[in-house]
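Structure in structure tokens, see below.
Selected chains from the complex are presented in situ; the others are not included.
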Amino acid sequence: MYSAPVLPGETCVPPGGQGHHAGGGWIVGHVTGTAGAGGAGGAGGDAVPPLRPREFAAAVLRGQGQVTFLPSVAAGGVFCLALTAAGWEYGLYGLAGTAVGTGAARLLGADRDRVSLGLEGFNACLTALGLAAVLGPRHFSTALLALAGCGVVTVVTAAAGHLLGPLGLPSLTLPFCLTASATAAAAPGFRRIWHQGETLAAPPRPATGPTGLGPDDLARGFLSGFAEIFLAPQWHVGALLLLGLLVASRRAAAVACLGNAAGMATAWALGAPAAGIADGTAGYNAVLVALALCGGFLPARAATLAYALVGAAVATAAGPAVAALLAPSGGPVFTWPFVLTTLVFLAAATSFPRLGAHRRGAGPAVG
Amino acid sequence: MYSAPVLPGETCVPPGGQGHHAGGGWIVGHVTGTAGAGGAGGAGGDAVPPLRPREFAAAVLRGQGQVTFLPSVAAGGVFCLALTAAGWEYGLYGLAGTAVGTGAARLLGADRDRVSLGLEGFNACLTALGLAAVLGPRHFSTALLALAGCGVVTVVTAAAGHLLGPLGLPSLTLPFCLTASATAAAAPGFRRIWHQGETLAAPPRPATGPTGLGPDDLARGFLSGFAEIFLAPQWHVGALLLLGLLVASRRAAAVACLGNAAGMATAWALGAPAAGIADGTAGYNAVLVALALCGGFLPARAATLAYALVGAAVATAAGPAVAALLAPSGGPVFTWPFVLTTLVFLAAATSFPRLGAHRRGAGPAVG
């Protein structure tokens, strides 16, 4: 539960391997830091003083790691390298976005521990990457707009927390999805930021093309599934991202791999075109759902793993539904299937005691 | 209030005729059973033991009855016959769907009384029928997907309860609408489950055709309005469903008839094409709204009957709005107009003391 809104009296169950807890200390340090003093960065005592540069840098890297719910400096560093491997612009957008979001949250007076944990950075990271992908990273207008978007997503993050917090639900990447989808839908209405002529709007089309998968498709799809979490299509970027997961937590990496496989299997069984599996679009939501439901916001155990894999399958099936809903308006799918599926499965979890889901303090589960 | 989330301390006001309360006993038995021991099925003592086969069968039939908010074994049985009259596949989908949903909820550890009352079955029933109607009932892929959908809708039901329960609102058929709409929108993206070539997506079209109604149109439309609740278009199926309502509660049947008439009158007054009234699409949401607002979740009295008929008219007018919103993505309307209208009217009811709506315990009605 490393990135969940840690409620008083809850036991934290960080899913990282035990080795990290004992050895590195930075995960546990900052999670428990929410309830009390500072973390591994050395800041003790009161929460009022601003972040020192080194702390800020750590918060930014953790913010990159939080895209996969891992407040890990090391994972964030590897993710940064992976993005740079997709293109130096993307590495820059991701890093600058995380920094701007983290800084904006701190300036606005957001909770210091949330900032330290990187919880104010990952939505900004994705927003910057999303705008770069949709509007083109090399336009100056895109850079300016991404800057503004990283500030706005900080406000949206606070709003999402205000609305979902009382329900015991995390905001996940909902702020990113809202901000990036709104910007992508609005962009063709503004001539100085839209440089592509036509809009992306089109009626949804039925799937075409072969459904048979070769080993090459499987391998590429599996690795690209990790890359698409950061909106990158390249398989070698995905390989680096998987490495980052492994560095932070072997258990999280295993869960992510299982989620990815569940997503790909679901897509194949339902008859998704092979091209859509091989490019990673069938797997990235499944990876995120699995990470969130097994170890992220529910304890990691057998029952939640099964629940997480069902969720991964549902998110994969829901992918084309989101695409069909947004296609006529010209909005990309982003991580909407992950967000919606995970919120439903987390909200439902308190009703099913056999799942072993912890019940939140005031969780009202009638209905 | 037979299917409302029964809050502690509330007085239950089941809308069934008094004869049922005194004679049959199964409605009251199981509603009050929520607060204490088992029900008419004979299960006393602790709530832990699993459902016995006969209890499970009763829960499944009640689940079919709950589509019209009636936890009635007899109504469920008649509804089952009516679906079979629409086609044996539909009878099978409806019954199997209710059974799978009821069983899945029990396996996941959902509240025993909710399961006994059929509250975990009716959304699954409709989901199975909805997928059969959209994807074609005779494909093996449809049967498998309906099976999976009935499991998923159980999770969605728990999530909806978690979100709406604290607001004092029931989840109605929202879980069915969400699951079936998502599946219908996603289906054309998967080749093994979509066998129709093109998608259903199309821009909304203005109404055409004559608006004058003959007696034959009126009679067919009235009866088909009941059938469309279960997504069936045949008037004789509707006649059987009305019989089922009568068997369970004469008052509920009368309210349903008035709601149907209010819906048809609204559609005619606004100028809906006669064809859309004669096929029942103008009435089914109105029937459900009337049942929910007069006797279902508000006490049955003159003021709520008037309120319910206004709601029935609003749901009928809202029908083409939902159709226009979903048409570009290829989603059928299902019972969205009923769900949205009823939630608005129930949420509003606590603010209007003159309506005689009971105020829920912690119902915060500021704003």
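Going by the order they are written in, the chains are A and B; count residues from 1 in each one.
One rule holds in what follows: a contact is a pair of C-beta atoms (placed from the backbone, for glycine too) under 8 Å apart; a residue touches a chain by one contact, two chains touch by 3 or more.
This one's a predicted model, so the numbers in the text were calculated from it and none came from an experiment.
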Given 2 visible subunits, total identical subunits the whole complex contains: 3
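Note that in this section only the chains that are shown with their structure count from here on.
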Angular offset of subunit A relative to subunit B [C-alpha, multiple of 5 degrees]: 120
Interchain centroid distance [CA atoms averaged], subunit A/subunit B, Å: 36
Contact set on subunit A toward subunit B in their complex: 167, 203-207, 211, 267, 269-273, 310, 314, 317-321, 323-325, 327-328, 343-355, 363-367
Subunit B residues touching subunit A - in the complex, by the definition given at the top: 5, 7, 107-111, 151-152, 155-166, 170-171, 181-183, 185-194, 197-199, 201-202, 328-331
